[in-house]
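To start, the structure under review is shown below, and the notes come after it.
A single protein chain has been omitted from the complex, and every remaining protein chain is retained in its original position.
Each chain carries a letter (A and B) given by its place in the written order, and its residues are counted from 1.
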Amino acid sequence: MTVNLDTKSIDGLGQEMYNLIAELYPICRSITGNGVRQSLKILQQHIPLEMHEVPSGTPVFDWTVPKEWNIRNAYIKDETGKKIVDFQESNLHILNYSLPIHQKMPLSQLKEHLFSMPDRPDWIPYRTSYYNETWGFCLTDRTLQSLPEGDYEVYIDSSLEAGSLTYGELFLPGQTEDEIFLFCHECHPSLCNDNLSGVALVTFLAKYLSQQSLRYSYRFVFAPATIGAITWLSQNENKVSRIKHGLTVANVGDPGHLTYKKSRRGNADIDRVVPYVLKASSQNYEIADFSPYGYDERQFCSPGFNLPVGSLTRSQFGTFPEYHTSADNLDFVQMSALVNSFETYLSVIDILENNQTYLNTNPKCEPQLGKRGLYSMYGGKQTAPSDRMAMLWTLNLSDGEHTLLDIAERSNLNFSVIKHAASNLENSGLLKVCSSSGDKG
Amino acid sequence: MTVNLDTKSIDGLGQEMYNLIAELYPICRSITGNGVRQSLKILQQHIPLEMHEVPSGTPVFDWTVPKEWNIRNAYIKDETGKKIVDFQESNLHILNYSLPIHQKMPLSQLKEHLFSMPDRPDWIPYRTSYYNETWGFCLTDRTLQSLPEGDYEVYIDSSLEAGSLTYGELFLPGQTEDEIFLFCHECHPSLCNDNLSGVALVTFLAKYLSQQSLRYSYRFVFAPATIGAITWLSQNENKVSRIKHGLTVANVGDPGHLTYKKSRRGNADIDRVVPYVLKASSQNYEIADFSPYGYDERQFCSPGFNLPVGSLTRSQFGTFPEYHTSADNLDFVQMSALVNSFETYLSVIDILENNQTYLNTNPKCEPQLGKRGLYSMYGGKQTAPSDRMAMLWTLNLSDGEHTLLDIAERSNLNFSVIKHAASNLENSGLLKVCSSSGDKG
Partner (left out) sequence: MTVNLDTKSIDGLGQEMYNLIAELYPICRSITGNGVRQSLKILQQHIPLEMHEVPSGTPVFDWTVPKEWNIRNAYIKDETGKKIVDFQESNLHILNYSLPIHQKMPLSQLKEHLFSMPDRPDWIPYRTSYYNETWGFCLTDRTLQSLPEGDYEVYIDSSLEAGSLTYGELFLPGQTEDEIFLFCHECHPSLCNDNLSGVALVTFLAKYLSQQSLRYSYRFVFAPATIGAITWLSQNENKVSRIKHGLTVANVGDPGHLTYKKSRRGNADIDRVVPYVLKASSQNYEIADFSPYGYDERQFCSPGFNLPVGSLTRSQFGTFPEYHTSADNLDFVQMSALVNSFETYLSVIDILENNQTYLNTNPKCEPQLGKRGLYSMYGGKQTAPSDRMAMLWTLNLSDGEHTLLDIAERSNLNFSVIKHAASNLENSGLLKVCSSSGDKG
């Protein structure tokens, strides 16, 4: 069976992804709380996402699901009563997971709770304090530097109480129980590239794939970074051996080139397929070795799991100035970048779906292609066209040891040409699929 | 035992090979028929070739031995009765395997059966139609373009009838049953480099080797391309596991540099020995990876056989303009190229014969070479001459895991120096040959 994932049906997809990002942008998300629930409900308008609630206090490996944090309002007023920092203007102003407070204090005391970026005086940094109970505000350095001495009124209407951690999951069953796993973190407040872009891409990829007949099963998880990935792994430990290929999805809307960060294994199929797709495109790209820092591949690739999960982003985390600042806004993500990222994910999946291993049913000498209408009539010419070369290579290497990607790489022919040749040869009875252990029937 | 294959006795060999090519040149060969039989009988004047006849209709894997084709005469006459194309002038004029015909027809109808090379207007192309029953002529484009409208008389006195496919084989038994296999296609009509050059080289190589005492057994096969290789494999399936090293021999007389195309395995001994010989010579050369296109290595390297058979040619098939045209004639092959190719084959065989694995009989510490007369008298000097280094390397690496070629490559000393050192050490009792499974005794 050949799967054909073309991109013809994705017209208008850039606009749809961008619209979803814009709709999610104002919501104040965190690793727990209503912002996450509200966001996942918006995704449910596109895909039948299942929502999971894991109670605070649940042990998850070395960690514990934290208390749930919710926030309604927050500001700092100066002596004149003017709000100099206002949560309603940007939810980045609040140190994420701040405790409630309502108190007057002098500037010197306040300053211990303020975070700014002196080298980017007009940007608000994004800062968190999940595991250290405190409070704080983030603001532009220009505002910070302009504050006169005096008493300030600090107000945070938040709560940190027993509740739950929320994540969303969608499973698409395929012909086999082997899974392709896509994970995006959805815990950041008003930050677009990191990671509403990833949320939007995974949403529409899931929607697209749900309309296809596919060999693999697919699992899409939308969860908070770190604790969400840890919680998901803790709750799904018995399922992870089904994951044959995976990617963490983030930063897929910025104007930078695509970057693939390899899994810890370094030689998993996914570590070969993504670089192959990137190389076959005519774009700039970058391949990075695994490192135990970055997105949640660090959990999936911890030594006790060591899953074949890489990370396919555009700019890598931490490498662009807008990273974790108010400049990662709706102007920073581009529709063309979102579409290019989507197409790249689709090309990766097309290869994974079709990268089967075949057996030449006639392995001794070449079969007579001519009598099957697969060979031109007159002999003696100097060269063979690429479609005939693709058939000869596919027959020659279909010994149960080589996948179609192996054949494409060794023959220096495009994967799609090899896939087409394999399809023709299979139809002529000259090839058959090697049954693999993951197959259902 | 050391085998020494020197080239001193090959004086005049270039002339002998050239003469054989010239004698075979006029004969109209095909994949079956009397031309092949006549050619093999000429070879029998040099070597005791055994001739095999395989009846038409015999199934050979996915193929069937075709009807036998013979041709006596063919021409095209114009309205004035002038022969504008005449088989007697060049047997390339006939589309190989053409059916008999005798008929008048207008130019427009005739043209559907004419083949020329517009970009080489004075050359006749070589074309075949083995598996599609039709007829045709090949001619220079200059002649084709000059043909006036009018009726033409087409005459082909050929037959396509039940008969047999003919191939020749010579087996030289050696000290072991392990075989070195040399295959050349002999089905082409008047084409010199492809492949009368290969036929001549294999003939004289067989003659030379039949006068030596050798470790390996040797098998030389002269058969038609594709169907001949397939037929031979089909009839000798139980013997092929004895083939330890093999080469298809073709295009060994043109002025281009030597080219080695690796076996499908890519890491067979032959894939190391031929490149070593080419590198050690001071000539230009080329190493090509295996591809399932070319000469009959594609059959020997089909996945059901996967034999260690590469191809050692000068210019590769299809890469020189004269390929499969009337320009591949007696002017195109050169005696010096034939001799150089012969010497290269001999060097390859010399290494294969001598590339044994030894055991140091005194593996703990160095043996005292001085008391055996293998070491100079006074100590303290700065450097050691290469013959002493060759002894030290051979002793050090003769642990049953390294062949002499391994030692030559690791020590960066010439194979012949290492072979000489091993011979001296074996004579002193410091080395003994590791028995290998293929040995008879």
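As a working rule, a contact is a pair of C-beta atoms (placed from the backbone, for glycine too) under 8 Å apart; a residue touches a chain by one contact, two chains touch by 3 or more.
The structure presented is a predicted model; accordingly, all values stated were derived computationally and were not measured.
Undergrad: Can you work out which residue in A:L160, A:C301 or A:V348 touches the chain that's missing from view?
TA: From the options A:L160, A:C301 or A:V348, the contact with the absent chain belongs to A:C301.
Undergrad: Kindly state which of the options A:S108, A:N132 or A:S282 is in contact with the chain not pictured.
TA: Residue touching the absent chain, from the options given: A:N132.
Undergrad: In the full complex, which of A:I230, A:A250, A:L338 or A:L404 touches the chain missing from this view?
TA: Hidden-chain contact among the options goes to A:I230.
Undergrad: Hey, which of B:M51, B:I84, B:L374 or B:M389 is the one touching the hidden chain?
TA: Reading the full complex, the residue touching the unseen chain is B:M389.
Undergrad: List every residue of chain A that touches the chain not included in the displayed model.
TA: For chain A, the residues touching the absent chain are 60-63, 95-96, 115, 125-132, 226, 229-230, 233-234, 237, 264, 291-293, 298-299, 301-306, 318, 323-324.
Undergrad: Of the residues in chain B, which ones touch the absent chain?
TA: Given the touch definition above, chain B has residues 360, 362-368, 370-371, 377-384, 389, 392-393, 395-399, 411 touching the missing chain.
The definition used in the following text is that only the chains that are shown with their structure count from here on.
Undergrad: Working from the CA atoms, figure out how many degrees chain A turns to land on chain B, in steps of 5.
TA: It is a rotation of 120 degrees, to the nearest 5.
Undergrad: Suppose each chain is reduced to the average of its Cα coordinates; what separation in Å results between chain A and chain B?
TA: Whole-Å distance between the two chain centres: 55.
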